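Only a single protein chain was left out; the remaining protein chains are all shown in position.
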Amino acid sequence: MSKNAVNREIPGSISGFDTLKPFEGAFTNTPLVRKQKGVRNLPKLNKMLDTVEQAIMKTELKDGMTISFHHHFRNGDYILNMVMDVISNLGIKNLTLASSSLTDVHSQLVRHIESGVVTKIYTSGLRGELGQFISHGKMKNPVLIHSHGGRARAIESGAIKIDVAFLGVPSSDVYGNSNGYTGKSACGSLGYAKVDAEFANKVVLITDYMVDYPNTPFSIHQDQVDYIVKVDSVGDPDGISTGATRITKNPRDLLIAQNAAEVIISSGYFEDGFSFQTGSGGASLATTKFLSEEMIEKGITASFGLGGITSQMVKLHEKGLIKKLLDTQTFDDDAIKSIGNNRYHTEISASYYANPLNKGCAVNKLNVIVLSALEIDTDFNVNVITGSDGVIRGASGGHSDTAVGSGISIIVAPLIRGRTATVVDKVQTIITPGETVDVLVTDRGIAVNPRRKDVLERLKATTLPIFTIEELKDKAQRVAGTPETIEFEDKIVALVEYRDGTIIDVIRQVKS
Amino acid sequence: MEKLRRTMLYVPGNNAGMVKDAHIYRSDSVMFDLEDSVSLSEKDSARLLIFNALKTLDYEGIETVVRINGLDTPFGVDDIKAMVRAQPDIIRIPKADSADDIKAVEVLIEKEEKLAGLKVGTIKLMAAIEGPLGVLNAYSIATASKRMIGLAIGAEDYVTNMKTKRSPGGVEILFARSQIVTAARAAGIYALDTVYSDVNNEEGFLEEVRLIKQLGFDGKSVISPRQIAPVHKIYTPSQKDIDFALRVIEVIKEANEKGSGVISLDGKMVDKPIVDRAERVIAMAKASGIQFDEEDDK
Partner (left out) sequence: MRVVKTGIAGTLESSDVMITVSENTSTGINIELHSIVEKQFGKQIRKVIKEKMEELDISDATVSVNDKGALDCTICARLEAATYRAAGIKHVRWEEK
């Protein structure tokens, strides 16, 4: 027995409980409360710091730790380069960079890899100069490529332990409630960042737009956030999003889209209450347009649209053709406005979207997905990461997640790009295994995975140009010629992780 | 079945990317242009490009047409020499004003066919009428050669010569259109309408296609793959027309089996024009991708 801070007798222990800790005063064990009631201005109840450098110091970032970023600012992102420069100046080395993805704008990372600041990378994709650098074997450790769902799984399961997440947000209040659709650098959904905010040990928000408390509705919330830094600008609005995504005028994309829409309509999956996702590529977007024309004509509405949300999807939602939108990444200004304004345009985290090992992810409820491809082979394996020259220039994204989750996965691609055939004997890199891919739609014909006899039968009853995938491959080769095999060195420069955490392929160093 | 020529996709002759893919949009014909779309300094290069493409690439059964330069230019003869050897299905002669324009080309083609060891008469001809004189001579142009398979109207030059300009309704070319389609019909060859160049004006384009279909044209030159599907759609018979045509064919069969003379349907006499039209409707429907239950054909 001892007396606690309010003079009550408290036993040291009691049956059914271990030791009991006596009350020590209202302020002692909860450091984040006002120390002096009644003193309104002290201490200031916020998490604001003046500089990124202060934030890094406060988080006690050390050599060997893991840091993370999100890619919602796409090619307009200033955050990653800004933070990495400060980290580099502070002399911190040997970091693992666990970004949700990396884009062209992150080519300065090359410098930080060369100087040993970053020694390991987890990402969905690599492009531009950075992709070249990695593909030419200039980083010691291989990069780990994961899908969006795979990353969420890795973070939730602890396979990736993030020490400090640096999350750029378009708006925040002083306590860390932030969302993606307010502010001059609005990007829409913060779906990838939500995972980091929830699971990182320390969370630093960086914003260029402070709003009054509480900043509701919020995507990342105050209980997750350690520090906030206000900077002049978190990104270049022109790189973050485009205006309304326009339907392509490219006749080839339109041709592919028309075929894809007809495939969907005839596939057996086009019925009232179906759900779908289309990418933001030209052919994919146009597919949505052609599909919507048929939806209006047949009086069919979709229960939800998933993904990557664009103005196309928003228009259909506002017309009542798609009842709800689930949005993990928002692609254009109209969609950004919509996520702020439309009650049933709902932001979802990458885990909700596609984590294969949580208690249920959205891709599992998806009926139809339209995806692109750099290459597809005669086993229907798809490559979306390495170019025909073997260099990394793409991203895994949600490709494998949605392909396996959906009722029917449709790949749209031109059969030949310039002189490069899309259908090949063996893809350079497998991102999505062929057993999860159902239909290939090209500008010169359509092929159905023989596994999907039901779909093949339905499509054969139409006038669509159906071929075997081998026939499409031969067709491409007759036009373009047979390419030489690309040669690689032995060194593995990247591991491709399937969404479940197993390794589905490796990427080797290209020969110079 | 009669060859359909609803759409002839215009492909600039010096554009390698478009030449490579011209057929994937499934127009009824593709027309590689060596004339107005090719600058004077690139005539040689474009001619070689089209020659090599036609010799090498598989256009998968899509009819190939080459628009050559006129014989009044320094390029016409070389165009003919090259194209006879490249063997497109059709050579299209620009700015035809008289039967002599056609005959001059025919003489050269025949000479080159012989020199190249090819069967004489393989390459067909069509002529574009682009001036008032050509319009007045339309029938003699249409019948100038056995190789002639069609007449086309080129409206831009024509309206300039007529001291007017194009208008949405096309009243300024109504006479020329009517004359050309009549001449073509009289000669038993195809009639093709001019291009509609405002690609983004979809409604205006559709109106024009409906008009020329009503005038009796077989189809239209198109300048963008985006214009192909709308034309085909307009030329696709309606379900009502198809149903009627099927019934016409049905009663004809029945009548033939019974050996009865006068045939009527819904109280109206079914005569030869009605039967001909019914057969054309069915052929057009089949070509447009409409599938018929095989039972109906028995």
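Letters A and B mark the chains in the order given here, with residues in each chain numbered from 1 onward.
The definition used in the following text is that a contact is a pair of C-beta atoms (placed from the backbone, for glycine too) under 8 Å apart; a residue touches a chain by one contact, two chains touch by 3 or more.
In this text the structure is predicted, and so the values were computed from the model without any measurement.
Checked against the hidden chain, the listed residues B:D78, B:E207, B:D241 or B:E279 yield one contact partner: B:D78.
Set against the missing chain, the residues A:M48, A:V231 or A:V479 yield one that touches it, A:V479. Across B:K55, B:R210 or B:K233, the single residue that touches the chain missing here is B:K55. Although one chain is not drawn, its touching partners on subunit A can still be listed: residues 388-390, 417-420, 479-481, 483-484, 486.
Residues 14-17, 19-20, 44-45, 47-49, 51-53, 55-57, 78, 81-82, 85, 112, 115-116 of subunit B touch the missing chain (whole complex, contact as defined above).
As a working rule, only the chains that are shown with their structure count from here on.
Residue ranges of subunit B in contact with subunit A, taken from their complex: 20-21, 24-25, 57-58, 224-226, 229, 289, 291. Of all residues in subunit A, only 249, 251-252, 254-255, 258, 443-444, 463, 478-479 touch subunit B in the complex they form.
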